[in-house]
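As structure tokens, the structure follows; a few thoughts come after it.
The other protein chains are all here in position, but one chain of the complex has been omitted.
Chain lettering (A, B and C) follows the sequence in which the chains are written, and residue indices restart at 1 in each chain.
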Amino acid sequence: MPPLVTRRRVEFRDTDAAGIVHFSAFFFWMESAEHELLRAAGVPVVERTADGVDASWPRVSASCDYTSAVRFGAEVEIVAAVEKIGRTSVAYVFQFGHEGTPVAHGRVVAARCLMHPGRPRAVPIPDEIIVRLEPFRGRN
Amino acid sequence: MPPLVTRRRVEFRDTDAAGIVHFSAFFFWMESAEHELLRAAGVPVVERTADGVDASWPRVSASCDYTSAVRFGAEVEIVAAVEKIGRTSVAYVFQFGHEGTPVAHGRVVAARCLMHPGRPRAVPIPDEIIVRLEPFRGRN
Amino acid sequence: MPPLVTRRRVEFRDTDAAGIVHFSAFFFWMESAEHELLRAAGVPVVERTADGVDASWPRVSASCDYTSAVRFGAEVEIVAAVEKIGRTSVAYVFQFGHEGTPVAHGRVVAARCLMHPGRPRAVPIPDEIIVRLEPFRGRN
Partner (left out) sequence: MPPLVTRRRVEFRDTDAAGIVHFSAFFFWMESAEHELLRAAGVPVVERTADGVDASWPRVSASCDYTSAVRFGAEVEIVAAVEKIGRTSVAYVFQFGHEGTPVAHGRVVAARCLMHPGRPRAVPIPDEIIVRLEPFRGRN
């Protein structure tokens, strides 16, 4: 199975006074693409655990390199892949393109956490989740 | 002169359904802290050049590592410093803390660009800007 | 032709620490639905005019009434319609629903403006645009 490919059109909220997409938009798009990958893998983004605490995936790190500007109305292609699965965290990589031109690439590490109010605690990723994520492995 | 220290209170718009600050907020805060540093240095964030094109500082890369969660209403301290000045770009580093606890640290590289509509073009940083930025050097 | 119906899934960026969609998200969704309606009508959202100034549609007013909360991951249905076409402005109405339950309804008035830098100036709506918008009339 290939990495997950999604598309989204640049909305006005994503632009800034420089007339181009604000750099922050790529971080929102990475998060949404990660969530679509999780849904495609059959892994809930937020999951109530047996002891009544939500398990979810807060970010440990996020980064993005920008190579080309995109503007309002453009359709951006996002290729999302699982780069690495650790004991408690997953690294995702993302390629952004527009009409065949690379626009940006990014990387996010998300940790499996029990979301104790205001104080997330990292926990090992269950095996059944690892199995579901494996098919989405790829490199950017 | 020390690096620039600013404070800001977490607004509701900065939080998410996990009950904590959304990871994207740190990127907005880095940009605002960078702009405050530029203002403190006497460097315009956007500047109309002699040939009528705006010069500004779009991001080349941005990254953030998260160590601790913060919640709505908390006051976050932001220490911003110039890490490196290149020919066409400046690297800034940022430390985020809350009540003495490190919360996150980030890094942004911004390129001096002529903002031709939809197609920013990097240009050398004028010497007078370099002179103004030098006093804000620091490491995180 | 009926009003325009679009759907979108609640993204994490749209939520807040109350665990529900932040009220601001509905304004972003209204703007995007308005733009989709314009595209469906064949009206450019931003248009370079003969004298080199962009014509676009800044907001004169925007309002939203909230009747029910929605959460992360929900699919929201948005019904957008043209309520009224004035000399220089268009009023749009929006109904938001989730699984058959009304969630919110909103109204936006956008003025046809020449986007002189920092100083938009309202101008009459061209007849050919009025003709294209008419089929999307509806009431909420």
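Simple rule for what comes next: contacts are C-beta pairs under 8 Å (C-beta built on N, C-alpha and C of every residue); 3 or more make two chains touch, one makes a residue touch a chain.
Values in this document were obtained by computation on a predicted structure and should not be read as measured data.
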item	value
Visible chains that the absent chain touches, using the contact criterion stated earlier	A, B, C
Full-complex contact with the absent chain, from A:D16, A:E99 or A:E134	A:D16
Chain not shown: contacting residue from C:G42, C:P58, C:P102 or C:P124	C:P58
Among C:T6, C:S24 or C:T88, residue touching the chain not depicted	C:S24
Chain not shown, touching residues in chain A	12-13, 15-17, 19-20, 22, 24, 71-72
Absent-chain interface as seen on chain B, which is shown	11-13, 28, 31-32, 35, 45-46, 72-73
Contact set of chain C toward the excluded chain (per top definition)	17-20, 23-24, 27-28, 31, 46, 54, 56, 58-66, 69, 71, 115, 117-120
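Everything below uses one rule, namely that only the chains that are shown with their structure count from here on.
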item	value
Chain whose Cα mean lies nearest the overall Cα mean	A
Angle (degrees, nearest 5) of the CA superposition of chain B onto chain C	180
Inter-centroid spacing, chain C versus chain A (mean Cα positions, whole Å)	28
Euclidean distance of C-alpha centroids - chain B vs chain C, Å	33
Contacts with 2+ other chains: residues of chain A	28, 31, 46
